[in-house]
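Handing you this structure, nothing more for now.
Only a single protein chain was left out; the remaining protein chains are all shown in position.
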Amino acid sequence: MGLVESGKMPKPLTSLLNTSRKYSLWIFQWGLACCAIEMGSALASPRYDVMRLGVIPLPASPRQADLVCISGTVTDKMVPAIRRLYEQMPDPKYVISMGSCANCGGPYWDSYSVTKGVDQVIPVDIYVPGCPPRPEALLEGIVLLQERIGKEDMAARWKGDPLVVS
Amino acid sequence: MSSADTTDTTTATATDEAREEIVAILTEELGEAVVGTHIHPGDDLWVRVTRDTWREAGIVARERLGFRAFEFLSAIDWLPSPFGKNEDSPTDAPPEPKTEIVTGYAGGDTRFQVFARVHSHSRKLGLTLKVDIPDDDLSIVTWLPVYAGVNWHEREVLEMFGITFVGHPYLLNLYLPGEFEGHPLRKDFPLLARHVKPWPGIVDVEPMPSDDGAAESEDVAE
Partner (left out) sequence: MTAISDRTKLAYANAQAADGRVNLEFETDDGMTLNMGPQHPATHGTLRIVVKLDGEQVVSCEPIMGYMHRGYEKLTEVRTYPQVTTLVNRIDWLGSFANEVPFILAAEKLMDIEAPPRAQWIRTILFELSRIANITLFVGDMALHIGAATAAFYAFRDREFVLNQIEAATGGRFHPNFNRIGGIKDDLPKGWIADTKASLDKIRNFCDEMETLVEGNEIFQARTRGIGVIPADVALAYGLTGANLRASGVDWDLRRDNPVGLAWDQVDWKVWTHPDGDSFSRFWVRLQEIREATKIVDQLLDALPPGPIMAKVPRIIKVPEGEAWVATENPLGEMGYYVVSKGDLGPFRVKIRTASFNNIAVVPWVARGVYLPDVVTILASLYFILGDIDR
């Protein structure tokens, strides 16, 4: 819409659209390693249910996902696949990097085959530390992301400006 | 370099008849090819053979001795690491790197050794077979006709050490991407992240539980 690009969206409409976006995230769980099990506990277990936050797991493909949660060690061999799947997601898309391996290489920081952090490949919005982070930690990361989305400036994202978090 | 011919049965009081019988049968079948043995009585058995009898040793182990379960095949690089072990404090002077190659049980003459472990369910024993690989010709015959499961193990040894296996149908990298250069498990392959940012050394030593008297607390389940 022309209103979004030019930044002339009225405030109530922006906040309505932001609210609807943050409570209808479809999370693509990219589980690589041990953090995938904790992510599975958060997403699929009845105890740490992520659906109560409005986030639904298990989209059929990355083309239908809003949010990708990269959990686990990223190796150099895996990087082309991550890049490709990130590019398949439609905008607006968000990335959560879960676990210390995805944040910075983690316990394998000196390995010859591990990428030291997934933010070398794709831009990350939220980092969830831990090895592995508890499911509650991932839920807190999602809540923080929702707060961030709520304050987002849609025009900046449309134009490609760097996002400034207030 | 350690000596070539070490037949070392330990001087413990117990003798291990089952394992000595295995050594006897191997020596009977392979003769001069058994160049080193080592027995831990009641525990384990290591046998080193010559390079040209590697496959026959596998066949003897499997057919005659009944070691039908294949555990693994891998290699060891006996060169001490020229980069040290990064265990020292960064403020001290680095220690002198050792350059002498000292091999392990059942001896060895070369820097690289390929070793394999097989198991026998009937005898409830395992056997570790070792073979020397000379530096100028890093290759050995494949064990594929003997144990089918050795396929991927040999591919892994190829990419990690650079030892080729003659007769393997396709030797490709198993783990590493195609453009990877070098053989990581060799001791002279550096871990670059450690050179860019050195490990701060041993900083935390956790106190032993008995030192603090924690075992006497009341919150312990009986």
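We call the chains A and B, going by the order they appear; numbering starts again at 1 in every chain.
The rule is short, and it goes like this: a contact is a pair of C-beta atoms (placed from the backbone, for glycine too) under 8 Å apart; a residue touches a chain by one contact, two chains touch by 3 or more.
Source: prediction; values computed, not measured.
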{"item": "On chain B, residues whose C-beta touches the chain left out of the figure", "value": "43-44, 46, 68-72, 74, 76-77, 80-81, 85-87, 102, 104-105, 115, 117, 121, 124, 126, 128, 144-145, 147-149, 151-153, 160, 169-170, 172-179, 184-185, 187, 189, 191, 194, 199, 202, 205-206, 208-210, 214-215, 218-222"}
{"item": "Where the missing chain touches chain A, by residue", "value": "30-34, 36-38, 40-41, 44-47, 72-73, 75-81, 84-85, 107-108, 110-114, 131-132, 134"}
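One rule holds for everything that comes next: only the chains that are shown with their structure count from here on.
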{"item": "Inter-centroid spacing, chain B versus chain A (mean Cα positions, whole Å)", "value": "43"}
{"item": "Touching residues on chain A, where the partner in the complex is chain B", "value": "76-77, 105, 109-113, 116"}
{"item": "Residue ranges of chain B in contact with chain A within the complex", "value": "175-177, 180, 184, 189, 191-194, 199"}
